[in-house]
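Here it is, the structure in full.
One chain of protein is taken out of this complex; the other chains stay put.
Up next is chain A:
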Amino acid sequence: MPSASQIRALIVDDQASIRQVLASHMADLGFKGVVQRKDGKEALEYLEANPIHLVISDFNMPGLDGLALLEAVRSNPKTAKLAFIILTGEANAGLVQKAVAAGVNNFLAKPYTVAKLKETLEKVFGPIR
């Protein structure tokens, strides 16, 4: 059972405001040193060199989108096991199905509260201290 401060998290979203809101909420939950990247490509570069426990990624991003990032993460043995949560706000149900098929751990629907974020994370990691 990890404490939030032990979980190394990576936020991926093309919108700085969304990233920062999430990072700030995560800091409230006790996360430390949350890393932010602005698209799938940058995220993969980061994951290549750094051990990460959790990726929270947006769906719709220019270039490599959230689904493609999830697929790339799962297909690399080094990162295959990390927790992957997709941030949705998307009205398109088709993509959600694809994400489930690709092995997403959970979804975080926008807008969310800190409580909702905690609940979403706990469904993946178990109770977070």
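Heads up, the rule we're going with is that a contact is a pair of C-beta atoms (placed from the backbone, for glycine too) under 8 Å apart; a residue touches a chain by one contact, two chains touch by 3 or more; residues count from 1.
Criterion: contacts and distances are computed from a predicted model.
For the omitted chain of this complex, the UniProt record lists the protein as "Chemotaxis protein CheA", which is one of "Ring-1,2-phenylacetyl-CoA epoxidase subunit PaaB", "Permease component of ABC-type antimicrobial peptide transport system", "Chemotaxis protein CheA" or "Ger(X)C family spore germination protein".
In the full complex, chain A touches the hidden chain at residues 1-3, 5-8, 14-18, 20-21, 24, 28, 31-33, 49-51, 53, 58, 60, 62, 81-83, 88-93, 96-97, 100, 103-107, 109-111, 120, 123-126.
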